[in-house]
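Omission of a single protein chain aside, the complex is shown with its protein chains in their original locations.
Chain IDs A and B follow the sequence of writing; residue 1 opens each chain.
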Amino acid sequence: MKRLLQPLLSVLLGLALGLGVTALAGENPWTVLKILASGAFGTGYDFGMTLFYATPLVFTGLSVAVAFHAGLFNIGAEGQLTMGALAAAATGAILFRVASPWAPLLAGVAAVLAGTLWGAIPGWLRARRGSHEVINTIMLNFIAAGLANYVTLYLLKNPESQNPETRAVGDGYLLAPFSWLGGAPVGWATPLALVTAAGVGVLLWRTSLGFEIRAVGQNEAAARAAGIATGRVQLLAFALAGGLAGLVGVAEVLGNVGRFRVGFSPEYGFLGIAVALLGRNRPGGILAAALLFGALHKGATSLDMETEHVTRELSLVFQALIILSVSADGLWSWLHRRRSSC
Amino acid sequence: MLIQLIGSTFRVSTPLVFAMLGGLASERAGVVNLALEGMMLFGALGAAVGTLATHSPWLGALCGLGSGVLLAAVYGLVVLRWRANQVVAGMGINMLALGLTPEFCKMLYDQTGRTPAIPLAEHFQAAPMYGAWIGVALAWFVLRFTRPGLWLGFAGEHPGALDAAGISVTRVRWLAVLASGALAGLGGAALSTFSSSFFSRDMAGGRGYMALAALIFGKWRPLPAALACLLFGFTDALQDRLQGVVVWGREPIPVQFIQILPYVVTILVLAGFVGQSRAPKALGVPFERD
Partner (left out) sequence: MAAAPPAAVELRALSKRFGGVLANADVHLRVAAGTIHGIVGENGAGKSTAMKLLLGLLRPDSGEIFVHGQPCIWASPAAAMARGLGMVHQHFMLAGAYSALDNILLGAEPVRGGMINRRQARTRLELLRQQYGLPVDWDSPVERLPVGVQQRIEILKLLYRDANILILDEPTAVLTPRETAELFANLRRLRNEGKTILLITHKLKEVMAITDQVTVFRAGRVTGERVTANTNPTELARLMVGRDVVLNLAVAPAKPQVGVALEAADLHLAGPAVGGRTRLAQVSLQVRPGEIVGIAGVEGNGQSELLQALLHPRDPRCRTSGTVRCLGQDVTHWEAGRIRELGVALVPEDRHREGLLLERPLRENFLLGWQRRSPFSRGGFLRPSALTSAAAAAVEEYDVRPADLGLAVGRLSGGNQQKLIFAREFQERPRLVIAAQPTRGVDVGAIEFIHRRLVRARDEGAGVLLVSFEIEEILALADRILVLYEGRITAEFARGEVSEAELGLKMGGS
């Protein structure tokens, strides 16, 4: 119960502060809240869009969480998902003629592999060279962005578009959206996210490898003394984290636009950190947090259109305030303080 | 051509140098500062708004400094008072700045994501460039020869020793974080009133992280880190110059490869392939008296 309380209160505090900002901007916070809610859940289409934004966040949230359980910070989900999406798009554009059941599978595997590889780099650097993963993953995000730019502009440019994007993938690659969500681009990627979350849960708490990952994260020295190959476990955890982030490519490329667009991600990778943190690094919590952040994102786009003084960036403000308040342990210490006074 | 390139290298690296000094202040005191990016954004907007309102870039820069300090105070509150994880909180601060700055533009100017342009006569010509390097010299002097510098260094190397000497670690770290905000704010001011003449959404564009990389590259020492900023600035300037230039064959040079060079180098440095970089011992560790 107490475990739930801190995230819940953090969400409330974050929302309240964010609404305070809108009040400062001259909007009625109550109206803003209503627009947010109806923008996110008002119609089947709205809810579909909320799910559409939430799906990548589940993948990146899981990615951050798996690394976190191994005691590692994955700030690199953004780069990993970029490589994943790029790989999916490239596969679909190059092997254009592959037909339906195999094509998405092939592109999906490519996305996961690319993400895995991109995740393995900081994992390897940490395990073998001892260099800290935070700066490395940030640098790799920039490198991934640069490489993706290059591939998009020079190797796979879409000649029919002014935008920086790759050629379209073959029709066989596209996952059709579910018809009952008012045309929102939500297809099999969303159930895939649910299954993946369950799989991560089983892996971490029901397998020997999962136990090793958590042991390394809890106490690296003790895990090492117990004979666990800590370097390998860290490398594996980071590769896994990369693969999970790579799955965003499936949702974006196969489930949505059928190509790689430069800058398609509204910081899914960074938001994944917030999702994992808010969800306490548990699959169930991550699903709930991803849904909340998806709703905020969708709701804020409606704010942009339906109010005078509020921009869509407000969703970032809400999300940032939620992150800050959920991470501020000392702010909630009164919740836990019962035993001693010293 | 070369002279021009050197000139633009110094210009381009100016915001980076300021932000790096901000990172230096906080990290040498033992507080990780990923929030430089957000502080720069705040500083950039503050300086633009200040200059537009007062028609003086100097007062504008002061506003930028103040805006940086304001955001740093939020960061300090969250990580020093409430002991949030410094990496997470830093990312949170950056998101906050990324979201709030366009909102402020909307409120103040009813424009989405940018401010009106600052008239040419009212923005800086060269002062920030000199300022940045005076700052580097000052930082070196302060760390090496003055009492605040010594305390700052101990807060990062061995806070327990500082505490045992009767000096409040928390207070030293607070001042360091606020100084960090001031310097990063000036870096932002250089972006909006020196490198360009307006504020636009996400205009820091990762320079905060770059500054941090330069700091690590320079082993957390002012002069080497400033030189790293110059190197990063150079690749930036070079890439600008080579945009669309055809040197070999028929295709223009893919500038992306020059663009990613600093990041690759940073990773190699961190991995110990190119020299070794040792972080302050207590970096990222909240101080607790046992």
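To be clear about the criterion, contacts are C-beta pairs under 8 Å (C-beta built on N, C-alpha and C of every residue); 3 or more make two chains touch, one makes a residue touch a chain.
No experiment lies behind these values; they were computed from the predicted model shown.
Checked against the full complex, the one of B:Pro15, B:Gly76 or B:Gly153 touching the unshown chain is B:Gly153. Checked against the hidden chain, the listed residues A:Leu19, A:Ile121 or A:Ala215 yield one contact partner: A:Ala215. Within the entire complex, the positions of chain A that touch the omitted partner chain are 206-212, 214-215, 218-219, 221-229, 339-340, 342. Across the interface with the omitted chain, chain B contributes residues 145-147, 150-151, 153-154, 157-158, 160-167, 281, 289.
Assume only the chains that are shown with their structure count from here on.
Here the spacing of chain A and chain B, counted between their Cα centres, is 27 Å.
Residues 32, 34, 74, 78, 81-85, 87-89, 91-96, 98-100, 102-103, 106-107, 110, 112-113, 201, 206, 209, 212-213, 216, 251, 254, 256-257, 259-260, 263-264, 266-267, 270-273, 279 of chain B are the ones that touch chain A when the two sit in their complex. On the side of chain A, the complex with chain B involves touching residues 21, 24-26, 73, 75, 125, 129-132, 134-136, 138-140, 142-143, 146-147, 149-150, 153-154, 267, 270, 273-274, 277, 309-311, 313-321, 323-324, 327-331.
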